[in-house]
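Below: the structure, in structure tokens.
The other protein chains are all here in position, but one chain of the complex has been omitted.
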Amino acid sequence: MIQEQFPALIVVTPLIMSFILFTVSWWNKRLCFPILLATLSACLVFAIGILDMVIKHGQPIHYHLGGWDPPWGIEYVIDHLNALVLVAVAVVAWLVALYAKSVVEKELHESKLPQFYTLFLLQVTGLFGITATGDMFNLYVLLEIASFSAYAIIAMGERGADFAAFRYVIFGTIGACAYLLGVGYLYILTGSLNMADLAQLIPKLFYNKALLVGFAFFLVGVGIKMGIFPLHTWLPDAYTLAPSAVSALLAPLFTKVGAYVIIRIMFTVFDPSFSIKLYPVMDILGWIAAIGIAFACIMALAQSDLKRMLCYLIVAEMGYIVIGIASANRLGLTGAILHIVNDMFMMACLFTVVGAIMYQTGTRNIYQFRYLHRTMPVTLGVFVVGALSVVGVPPMCGFFSKWYLILGTIEAKKWLLLFVLLASSLVNAILFFRVIENAYLEPRGEHAFAHDGGHPSISLDEVPWSMLISMLMIAAGIILLGIFSGVIIKHVIQFAVPASF
Amino acid sequence: MISRWEDIIIETLSRFLVPFMQIYSLYVLAHGHGSPGGGFQGGCIFAASFVLLVIAYDIFEAKKRFSEKINGIFCALGVFIYTGIGWLCLLLGGNFLDYGKLSKILPTDPVMARYYGMAGIETGVQITVMAIMVSIFLDLATAGRHEGALEEEDVGVDSK
Amino acid sequence: METVHSATPLLAMLASLIGAFLILFTGERNRNLREFWTLAAAVIKFGLIASMLPYILHGKIVEYTMVEIYKGLFLQFRVDTFGMIFALLASFLWIVVSLYSIGYMRDLNEHAQTRYFFCFALAIFGAVGVALAGNLLTLYMFYEILTVATFALVAHKETPEAIKAGRKYLAYLLTGAAFVLFSMAVTYYLTGTLDFKPGGFVAGHGSREILSLVFVTFMIGFGSKAAIMPIHEWLPSAMIAPTPVSALLHAVAVVKAGVFCCLRVILYVFGPKVLSDLGLWIPLAFVVSFTVIVANIIALTQDHLKRRLAFSTINNLSIIILGAALVSHDGIRGAMLHIPFHGFMKITLFMCAGAIYVKTHKEFISEMEGIGKQMPITMAAFTIGALGLTGIPPVCGFISKWYLCLGALEAKEIIFLLVFLASALLDAAYFLPIIYGAFFKKPKFVKDHFDEASFFVVFPIVITAIGSIFFGLFPDAFMHFFKLAVASAKNIMGMGV
Partner (left out) sequence: MWELILSKYNYWIYALLLIIGFYAMMAKNNLLKKLIGMNIFQWALIFYFISIAAKKGGTVPIIPGVHGHHGAEHLVVHAADYINPLPHVLMLTAIVVGVATTGIALALLINIYRRYGTLEEDEVIEELKR
């Protein structure tokens, strides 16, 4: 019985808990972290319950807030797609929260901790809400909630973070307003805000130019939030200068949820034929993705700061997802959805590792990683897993989503995109083996046979357990996702892809 | 702005005005579902009264009456009322915020139960909005320094 | 052909994987334990794989499916005769090489031995995985693991050259992998399956052009690992690595895996029929014959022993592919036999080179005159290996080359017969001088009294040398390479021409 309420609870619980946490922190700061973790665990339970329910029922769950029937009331609709995303978000958020404790205690002034945890919860609230809601305007509000908390916690970061955050505010607001404009256009045309209702109404006015304009506004708005290529300019600064824990939370989740929104709008709200047959949206997206990936790879090659490199990598990864969307067939979309989930784990893995390295050595410069494999072997092991996953080495999960993307591009006969996929994975290999080389190999002179064990002075010096555990769990997740990607597709994703494909 | 600027007229006038503003905000709240108005507006008006205090007197004076801590608690309290009512409906077997179900514990029929439920929600909203507005104002005014972290140098250039 | 469902392949894989991590956790603290793990894993792995031999010999197939990835696409081990050959070879030679590397690493007191043994175990994990893989996807997976694991081994010395060699290695092989991925995807898109089938499964899918394109990309992809001529460059420069690694690279794991994959594609994905119908085998055969000749000629000019051996390897790999490319019964037989036999002989040669290096730090042939006096056992083994590669009975090389020549005759391709003979001749031309110099010249740079390397180094050499002769005399001895090769050839051609 209570399980029917999960769709609301998963949004409301973190919301209320964030304020309670804030109040509690006034007299006992040490309670903050347990509350955070407990709340996220609850959310995890809710998310899994929802997914279980969706798989059991086999059709979307509709939850009417306040008992008002749609299209008048706000409705939360959970189908296979967003149930999957919910679970992924919940898991990653939980792991990152576990990881965050030690990092923030080192990086932030302890008077800032309560705010951090509060904003953490608000962020998660926003993400859950965006994923769960079935109402266009409600989505806007939750998008803004997520964005505010993002602005605020990013601003807590190192020197220059506040400026980056301000830029993010400007861009984010443009994005949100563009999205709102899109909502406005749709509202004028249809008089409805409910996604399912819109899906019914829109096909009648396909040839209406205003509809196209609204669609364009949607794309631009969400595109800014998710950082697709030409609209990504805020992303590298903001995510690089943010505190490690923050970028470990935002980088995996926020952009991917944006990708989810794009899929939702293109394939649920607007009928797929709108962007496939009616207008050459897919071709445009394909070109954007191709150029974006090329650009992002080049920029990433130019970086010596590991975190900034990863930030450009995010842009590339979003490009992959867009490629999956642009190939506009079952295989490609499967790849895109799978990549949303996989990429959450991959980015979480890499960013947590960067945070750990910062935590121990205080540097992010790739060329100062010498001897790191002696001091922090576990962290580097996790990093290698993540790196190989991004490069696309099976059985890490990155390979499998790439596999479906490739199949999709082949089926769509989009050879340019296929080439981009293959070439970019090579560039990723260069990127990461550059790091691995610096971290693992210790260049020495000709015929230098160091006595075994090399430099005994350099001894093990790892990060705290909480961080290690969460990082290891993420790495394990990457491998498991890879091996069992077939199961996920069989039980969830194949229902998430629109039936018309 | 956050410094003291003695002016007998302004001080008296504002001291005279503040209660009326607060009463008016409560009116806006209570009348929210019979006429334009409601929690947001009421909350803003209520917050305005504090802002007036700060402007007329100075920030320390205002904080004596309404400290950051209380503000924070209020802010949580509002949300708590809001979601609390939601949870209540939920526990009574309805959906989240399904006020109709409140009739089970209120001595009224579902229609009036909705009425009261909304009233409660609006109250929560008002409290939160008020607290948030005040805290935004204070944060900006004190440049984010909480809890008496204000030293003399923060008291703006136009002091004395 | 009936199928036995058994987890043995998985267990065999896990043996080396778990072994690798045990090695890692044991680390430098307890070297004996660490090396014990290596040996234990190797022996267990070999035992498990050998335990599957009876089934295979009875024409059964051992299969184990891990998980379904997509419609008709599994992570799956399927052990057939051909895979068995390679699996036996790799797992057996792992025992030998690990014995050898224990001695080698200790004598030279190398650095970072834990990483070395760990990556070594991983590399074998990958190689045997390639051997046991039941479809292209699984094969690709282990192929990549192998590539990544070997990178650390190639760059092991961490000298600037070593690191450069490592980069080169990655550049070639990952690019190759990208090609493979492309062709794999297209194949799956065309046929809807990737499971290996004797005689190929692409027949009747897709147009001539697309199939030819896919074949070419496949060959470029796997050929980068099999060091076919235009894309062989990484192999000689990878010689910078420690000798056991080179031995592993050449004789056992890496390039052999490349050749193995090429044969898989030629015989089990495309199949003789498609090959001859599309006439794809002709360009392939010419490319590899070119490789054979040129590699040999280059080998003549090399003074660095390991580099010379490297080019000899390139030559032999191409011979194997050539044998498979002439779509003839005996050719395939010979090719499949040459994989293990060349493995034995070449590993002997490399371990000899290593032994010489350990003892005298000599790497150049010109400095090795008269070394036969100092290290007779080593040089005797070297002679056996060299003669074998030249194709002189009773060493096993003779048998495989014999069948290759028969294959050329059967295919009525005299020119390729000439290629085989020429390669044998050139082999002789660059091996015999070494032997001659070793035994009949005055030692200039080396001691002229008996002074062998340590037991751990010499013992494996002796084993493999004896092995080479043994298989020459009884090609169907306890590993049954011969029977396996014959059987797989029969399967393939039975479906095929």
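Points worth noting:
First chain written, first letter: the chains are A, B and C, and each begins at residue 1.
The working rule: a contact is a pair of C-beta atoms (placed from the backbone, for glycine too) under 8 Å apart; a residue touches a chain by one contact, two chains touch by 3 or more.
None of these values were measured; they are calculated from a predicted model.
For the chain that does not appear, the touching partners among the shown chains are A, B.
Set against the missing chain, the residues A:L65, A:L113, A:A132 or A:A165 yield one that touches it, A:A165.
From the options A:D52, A:E105 or A:E144, the residue with contact to the unseen chain in the full assembly is A:E144.
Although one chain is not drawn, the whole complex shows that of A:I174, A:A199 or A:L278 it is A:I174 that touches it. Considering the complete assembly, subunit A touches the hidden chain via residues 137, 141, 144, 148, 151-152, 155, 159-160, 162-163, 165-166, 169-170, 173-174, 176-177, 180-181, 184, 187-188, 193.
Residues of subunit B that touch the chain left out of the display are 34-36, 40, 109, 111-112, 115, 129, 133, 136, 139-140, 143-144.
Methods note: only the chains that are shown with their structure count from here on.
Because contacts link the chains only in sequence, without closing, their graph is best described as a line. Comparing each chain's Cα centroid with the centroid of every protein Cα atom identifies chain A as the most central.
With centres defined by CA atoms alone, the chain at the far end from subunit B is C. For the pair subunit A and subunit B, the distance between C-alpha centroids works out to 36 Å. Remark: subunit B and subunit C have CA centroids separated by 78 Å (rounded to whole angstrom). On subunit A, the positions that touch subunit B within their shared complex are 5, 8-9, 12, 15-16, 19-20, 22-23, 26, 63-67, 111. Contacts from subunit B toward subunit A in the complex involve residues 69, 72-73, 75-76, 79-80, 83, 86-87, 90, 94-100, 146. Residues 28, 31, 66-70, 73, 75, 108-113, 115, 137, 140-141, 144-145, 148, 151-152, 155, 158-161, 163, 166-167, 170, 174-175, 178, 181-182, 185-186, 188-189 of subunit C touch subunit A in their complex.
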